[in-house]
Structure formats: structure tokens, C-alpha cells
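Here the structure comes first, spelled out in C-alpha cells, and everything after it is commentary.
Only one protein chain is missing from this complex, and each of the others stays in its spot.
Labels for the chains are A, B and C, by order of writing; each one numbers its residues from 1.
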Amino acid sequence: MGKYIVRRLFDLLPTVVVVAIIVFIITRLIPGDPAAVMLGPQASVEDIEALRKSLGLNDPLYLQFFHYVIDLLQGNLGVSLTYNEPISHLIMERFPNTLILAASALVIAIFIGIPAGIISASKQNSLMDYAVMLVSLIGVSMPIFWLGVMLVLYFSVNLGWFPATGMGSMEEGLIPYLKHLVLPSITLATIPMATFARITRSSMLEVISQDYIKTARSKGLGEFWVVCKHAFKNALTPLLTVLGMQISMMLGGAVLTETIFSWPGMGRLIVDAIDKRDFVVVQGTVLFIAVIFVLVNLFVDVMYKVVNPRVNYSSSKGGTK
Amino acid sequence: MAEAIIKVENLKKHFPIQNPIPFKKSNQSVKAVDGVSFEVFRGETLGIVGESGCGKSTMARLINQLVRPTDGKVLFKGQDLAVMGTKEIRDSRKSIQMVFQNPYASLDPRKTIKQLIAEPLEIHKVGDKRSRLKRVHELLEVVGLNSYHADRYPHEFSGGQRQRINIARALALNPDVIICDEPVSALDVSVQAQVINLLKDLQKKFSLTYIFISHDLNVVRYMCDRIAVMYLGKIVEIGSYNEIYQNPLHPYTKALLSAVPKESPYEKKERILLKGDVPSPVHPPSGCHFHQRCPQAMECCKSTVPELKQNGTNQRVACHLY
Amino acid sequence: MSDFLLEVEDLEVHFRSSSSVAKAVNGVSFTLNKKETLGIVGESGSGKSVTATALLRLIPNPPGKIAGGRILFEGKDILALSEKEMRSIRGNEISMIFQDPMTSLNPVFTVGNQIIESIRTHRKVSKKEAKKAAIEMLQLVGIPEAEKRMDMYPHEFSGGMRQRVMIAIALACNPKLLIADEPTTALDVTVQAQILDLMRHLQDTIDTSIIMITHDLGVVWEMCDQVIVMYAGNTVESGDVKTIFDRPLHPYTWGLLDSQITSDSENEEKLSTIPGTPPDLREPIPGCHFADRCPYAQEVCFSKKPELIEVEEGHTVSCHFQTKEKRLKRKEKAYHG
Partner (left out) sequence: MASVQSSIVQIEPEKKKVKKEAGLMKKLMRNRLAAIGLTITALMTLIAIFAPLIATHSPNQMDVAHSLAVPGTDGHLLGTDNYGRDLFSRLVYGARISLMVGIAAVIFGAFFGTLLGLVSGYFGGRLDAIIMRTMDGLFAFPFILLAITLMTVLGQGLVNVIIAIGIANIPGFARIVRGQVLSVKEEEFIEVTKSLGATNGRIILQHILPNCMAPIIVYGTMSVAGAIISEAALSFLGLGVQPPTASWGSILKDGKDYLVLSPHMATFSGLAILLTVLGINLFGDGLRDALDPKMKV
């Protein structure tokens, strides 16, 4: 297993390199002079030029890239032009907030979406199945920024049950803290929840027609065990793939959700930074999110191996050892 | 003795296995075909039999260079295909055609029968559109289908009919040799018989040479003039069908023949049951590959690889017993 | 009467699709004695596998449905049992093994786990005892180093070894009947010989009856006492193997026997074939299902379905023409060795 993880890490290395290159290129292509933006409209040409120099913006691109890589290797993501703070601090400050939001959304999505999919598959073509499928189809079609706005409209503005914006702090007690969390996490959970339900259903249906399910039934096992033990464990593999992808989608969705609910997370940080043309922050945070995604994928790969013994350490064709 | 149209010399194909440790080259490989030599004479049918994993399918693909060999020669009419460039090989495929095992998967589902059968003609730029169409109708007739089938799609045909379409396509360019890779093993017995009859008729009519690959000893016996028995990438015995069936020499050939199910409820069969499984082609046993399972293994079998030696008129066997 | 272990009467299985109903099994009857082996032969789509699956009531519903007939197992009407009672029969009194050992074991559980599960479903034993029994089963089916192999996954086994595991699972509770659906079709000849040998050997040891479903007459001659020949959802002929071999009466059986390649099929001589293809079972067929392909078919064959008639003790055939002349039309071959 250790060997396997190391191997996967090596496989992911080029992806990280590509990510770093893409981020670098994109941020250098952002139009507008960051130095000028930073110093404001009253700044003199000389001041701007001085700042450009100190930021290394006048260096040729390859040299800028070289410095960027050197910095990255030292774990240095740069210093924000507008916040005057190291990017790593900003990330450390904001990321836990996003993590809380994403984690609670993921929990909702998994614990509702997957069981719904299983029930739907085991009662194929029943009323229940149609209901789950229709609701989940609406779920995947949902513009979540609209859903967020609507939730605010009904549950905060009209009913006043939950706060519309902001993130509570633990000092106010657990209940207010959770109240702040409810609407954003439901908003963020919608699409993954619906996706899980759909994928669980379709992969369960595929697995249920396999020969080994027939074997399990011919042993005299009850339908519950056939479905929940024999079928589900096999259906997990495609589900894991989707899980990895959904986590990435959620980091994206967080951008929108955090904007709606004024949630002080990474998403807001990025949107604000784009607004202010603070390309160092954009560069750092986007890179950070991409790396998180890569790590999530590594985790998913390792889980594959746990769930599915057929995944081989090597990629040899022959199953013989 | 007839002229050898294909001659294979010391042919090898080793598929490398990726090393689990990154950046390290692996020295392990699957030895699918491991030093095989034989010849095929014009107008005959050479059968290659063996069980799954013995390398017979790779063998088929090596002959027409669908798989490039690791080592060795494939002489077609005296020219070595193994050293040819891509373009020359493409030309050589005009004369060496193939019929595959799975009649369902071997026809592109999105093409009509007409397009499928005309494809080899198009590829090699034979004739114009009209003459190709004429040829398609001719070929359909030859394989026992009707010309009105030309505009249909493969899924509208049964397995047997599809195999006829495959055969028609293989015939389109008037090849010298057709390599048949398990052409009837996916078919029901009654349909099997139809396709076998067709193949035999066509051989006479167009003086074709067949290389017939199969795991079914009865089919091979019925189809072939000479038979090569493969085990773990090597030929263990080769000879005329009489020699192989009446007087099998290699213990593996004997076991294989004895395993064929009875032909009647009255037949009493003496079975030679082999022990265990076929060993991995990654680490084949030392010496004779068969020695661990061989009922007649001797001490020398563990260490020395037996050569394929002449025994009788045309029969050759790779065994220390002879 | 209830000497029989299993009696099947007029079994009908239908598959419904949005626009039509396919009568996959259309009136199959047979009986099976204790310790006997019955072969069901037929080509693709003859309904032989569906029949076998119906015996355990494992036809997927929808789209499939057992539409008629009776299945009596030791006198009990299987079709009348509750799902719970049925479950206590599956894997316990009637077991089944399937064609493809590559796909019929669950890839994500260890082999040992799968045998133990089978035992613990029907026997109230501790995990430890079940494990011991499972190891014994693996040894019984000839798997070397059984204890070590218990913790391995199916993909680490060869095809032959997996089929042995399947047999171990099926026989773990000493069933009275084992249904084997093409158990060796996916295997190489030498492995097939091993598995058939194992099944014969185990049948002697634990006294089960076997229903052997196959398309290979060789396997029937090898294994079976009785045989029924199926064509397009119908039984066309049944009897003990020697009778069917010596005195086959149905033209389809002739075709099947003659299209086999045997050691005395001359290299130069043409193989006999059955022209045409099986009928579409979704269309109503008023007459004999084989009439379309039958070289001897008369008008009546297309309009009236033949009954299954007992022509001699234990030998039944479903054909309108049971006259001696017709029998003579088939050239006699002397097979007896």
C-alpha cells in the first residue's frame, strides 16, 4: 500500500507542475498593471515604475517564472499587494471556513444522496424511484446561486429562521453557529447530493444485473444483504470517482455560495482579489485549490484500492503474481 | 513437397510489464510467443491449437504483423515481413487476410454491409465505385448471402451470417492466405457446421491457404491438414492430422486429446488429468515448460529445454522422451 | 409418485418488453430422480438457462415472469412458497453454479468470506466453525493450500480454480440438487475435464442430483443419465442418454447429433447442418416451433403444435410424425465402440 501511494504521488507530480504553469500563465495574462491598480489612480508614473521593479514585473517572463518556482519550492506563495500580508496567512485564515462549509455540505450530500440512490435502484420503476429521480434531476439542474438567494428570501427575509449572511463564531454558542451554517451548506450540498443519488442509482442498477448478484441470491441471501453488501460495495468504485469530482465542484461552488452568504472563505478571497486585480492572491489561492483537488484525487485513488481489491499495484495485464 | 508460402523462424513476442516502481525499467515480460518456427505450404490448412494463454492468438497477429515481433522472422513468399516498414506491411495485407473470433465485435456497427465489404477494396484503391459494388454483390453470393443484404447493418444479422460477412470481406482482395482466429468458437454447433463447410468450399474454389487457430480439437481435426500444438508460447508438437490424432507423442498433446469429451454414451475414455494450472507466462518453468504438470517428467526436463525434433515423416516433437 | 426429487410440469416463462411478450420457456416438463443427473441441451435461446433459473425462482421480475406450470421439489410446490421459504431452499437444498466463473464470484470479497457467508446463511454455526467448514470445502474441491487461499480475492484465481470455488459455495450446505448452468463452457478442455471429473466425484460423495445445462453433447454423454433436448422454449425430446443417442426421433435432435464433429467425420465429407435460424419467440407460432427449419415438415406441422408423446418407456418426443418410415430416413450410423 505504501508503495502504491508513493507511485500515485509520482503520477500526480506532473499534474501539479502543469497546474503551476497554467496558474502562472493565466495570472500574467490578466490585463491591467497590478502596480498601477495597487497604488490607485493618483500614483505617479515613477512610483508605479518603482513598485513594478520591486515586484519583479519588469523582468522577462522566464525569469519571473523562475523566481515563482523557486518561491513555490520554498513554500512561499508571495505577498498580497492589497492586503499586505503573505498569501499563506490569508489562506490559513480563510481556508478553514471554506472547509467547514464544504465538509458540512458533503456530509448532507452523502447521507441523503447515497441512500436515496440505493432505495431508488432497489425499487426501480416504483413511485419512490420516480420521485427520487425527478427531485435529483431538478437538483443537478439547479443554479445554486439562485437557490441560495431564494433560501435567503424565504428562510431569512420572510420567516427569519436563519441569518442571511455571515459566519457565526463559536463564542456565541453552538446553536447560532450552526444556524449560520444551515443555508449555505444546503445551497452547496444540492448539486453533489443530486449527483450522488443519480450515480448511486445507475451504478447500483448496473451491478445488480451482474452474475455475482445472481450467485448471492442463489445462496439464499435476503434481498437487503444482496443489495447493501454485495451490490453496494461494487457500486462504490464509480461513486468514488464522482466523489472526487464533486469535491472539486464544491470548491468552485463555494465561490458562489460564499458570495451570496458573505461567508469569509477562500471563494470570497478569490472574487475580491479578482476585483482588485491582486494577481498574487489569485495566483496563490487558485494554485492552492488546484493542489487540494490533486490531493483529493490521490485520496480517492487510495480508496479505490481499499474498496476494490482488483486495482493492481502495477499496471501489468496478467493478474498472476 | 509443396512450396512454403509462409515460413516462421524463431519468432518471439515478449510484452513488457510496467514496473510498479516509477522511473525504473522493468525486465519482466509476458513471453506470449517464445521462439516458434514452422512453415505453411500453399493450399494447405495449418491448425494451431492450444488452451487460453498459450500464445496462439498472438501468433496469428504476428504473422500479419498486427503485432510486431520482438525477434525472429516471418517470411511471406520469401520476404521477411518483420523488417518491413509500415507502408510495405500495409501492402502485404492485401495477400494475407484475417477472420476474427467474435462475429459480433468484428463488424463496425455503424457501417452497412456494402461499406464493410468494399472497405478493403477502397483501402487498396482497387477499381471504381461501380466495380466495387459489383464485387460486393459477387462476394455476398459467394458466401451464401443475398445481394439485397448489402444495404443492411450488421445488427440485423445472426452470428453465423455475420461470420459469412467477415469471410466475404476477407476474400475481397483475392488473398493467398487467410488467418482464421477461432472463427467458429462463438457460434452454436449447427451454425458452426455451416461456417466450416463454407470455409472448406472456399478453400477449394479459390485455392486458399488457411492458418486456422482454435481451441476446439474436433474442429481443428476436421479442418486441418497439419496441426501445431502450442503450450506456453512454444510449439510442443507439429505434424499431419493423422499423426497428431493417431499417434500423439508429446504428453501434453496426449492429455489434450484425452480431455475431449466423449462422442457417445458408450465410449470409455482413459483420461489423463493434468495437475494444477497453466503456469504464468511471466515466469515459465525452467527446462521444458510442461515439466511440472507432466506425468512422464524426468530429471533432465527440469533443466534442459527440449528442441523441436523430427520424429517420423513430418511429425516434430519437443520432448526429451523422444 | 413422490419418488421424484423434482417434477416440472408445463413450465412457462415469459419476458415482457414494452411492445411484446417473449415466451422464452413454453411448456417444459421433466422429472428427476434422486442421485440422478439430467442434462438439458439446446442452442442459444432455446430456454435452457431460463428453465434452470426458474427452478430457483430467480427470474428477474420484471421483465420476466413464471407464467404457468408447476415445480414440485420433494412434493412441495416451489411456486407456492413464500419468498422467505424460498430463500431457505436456495443454496441449502438447491444450489446453482453458473457459466462464467470470471463473473460469478463477487470481486470485492475474499473467497473464504463468500463460502462462509453461504454456510452461515443456512446453518446456525459460529464464525470459527464456519471457517473450518469452508476450509474443508476448499480442500474437498481440490484447491491446494486451502487455508491460505481463503483470504485471497477471486481475481487471484484462475478460471478453473474459480469454478472450483463456485462448486465449494454451492455444495457448502450439502444440497439435494445442484443446477449447473454450462459450468465448463468458459473453460479450456483440460480444465473442463478436471471440473467434470470433480463433479462426478463429489456427486458420489455427497449424493446430490445434478441438472446439467449445456450446449455440448459431449458433456451430456460424459455426465448424464437422462437428457432433455430443448428447442425454442419447448422440450422436443427426452429420454435416457443411450436411447437418445441410439434412437433419436426428433428431426432437431438428428440435426444436433449430426452437426457434431466426431472422430469419424471424414475430412472430405461435408458436415450436416440445420439450415435457417431459430424463430422469434415474440411472434405467436401456431405450429411446431421447428417446422421452419425441418426438412420433413408437412402442412400440419405449421398449423398444429405437436404434443409430447411417450413413444417407449421413458422416451418422449414432440413431433407429428412418429412412423417407422420416417425414422428410417435418417441414415443409421454405427457408433457403438
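Just so it is clear, a residue touches a chain if its C-beta (ideal position, glycine included) is under 8 Å from a C-beta of that chain, and two chains touch if they have at least 3 such contacts.
Here the structure is a predicted model, which is why all the values come from computation and not from measurement.
Q: Where the complex has a chain not shown, which of B:S185, B:Q203, B:N242 or B:Q296 is the residue touching it?
A: Result: among the candidates, B:S185 touches the missing chain.
Q: Which residue, A:I5, A:A50, A:L99 or A:M142, contacts the hidden chain when the whole complex is considered?
A: A:M142
Q: Which one, C:D10, C:D151 or C:D280, makes contact with the chain that was left out?
A: C:D280
Q: For the chain left off this view, which of C:S49, C:S158, C:N234 or C:Q260 is in contact with it?
A: C:S49
Q: Out of B:R132, B:H215, B:H250 or B:H320, which touches the unshown chain?
A: Missing-chain contact among the listed residues: B:H215.
Q: In the full complex, which residues of chain B touch the absent chain?
A: Residues touching the hidden chain, for chain B, are 51-52, 61, 64, 66, 90-91, 93-94, 97-98, 100-102, 104-111, 119-120, 123-124, 153, 155-156, 158-159, 166, 169, 182, 185-188, 215.
Q: Even though one chain is hidden, which residues of chain A still touch it in the full complex?
A: Where chain A meets the chain not shown: residues 14-15, 17-19, 21-22, 26, 29-31, 137-138, 140-143, 145-147, 149-150, 152-153, 157, 199, 202-203, 206, 238, 242, 248-253, 255-256, 259-260, 270-271, 274, 282, 286, 289-291, 293-294.
Criterion: only the chains that are shown with their structure count from here on.
Q: Please work out the Cα centroid separation of chain A and chain C, and write it as a whole number of Å.
A: A distance of 52 Å separates the two centres.
Q: How big is the gap, in whole Å, between where the Cα atoms of chain B centre and where those of chain C centre?
A: 32
Q: Using the touch rule from the top of the page, what residues of chain B touch 2 or more other chains?
A: If we look for residues of chain B contacting two or more partner chains, we find none.
Q: Pull out every residue in chain C that's touching 2 or more other chains.
A: Expected reply: no residues.
Q: Taking the complex as given, what residues does chain B use to touch chain C?
A: Chain B residues touching chain C: 51-52, 158, 160, 188-194, 196-197, 200, 215, 217-219, 221-222, 241, 245, 255-256, 258-268, 271, 273-274, 276-278.
Q: Can you check the complex and tell me which residues of chain A touch chain C?
A: Going by the criterion above, the answer is residues 125, 209-212, 214-222, 230, 233-234, 307-310, 319, 321.
Q: Applying the document's contact rule, which stretches of chain C touch chain A when the two form their complex?
A: Of all residues in chain C, those touching chain A are 53, 56, 58, 60, 62, 87-92, 95-96, 98, 100, 103-109, 117-118, 121-122, 153, 155-156, 166, 169.
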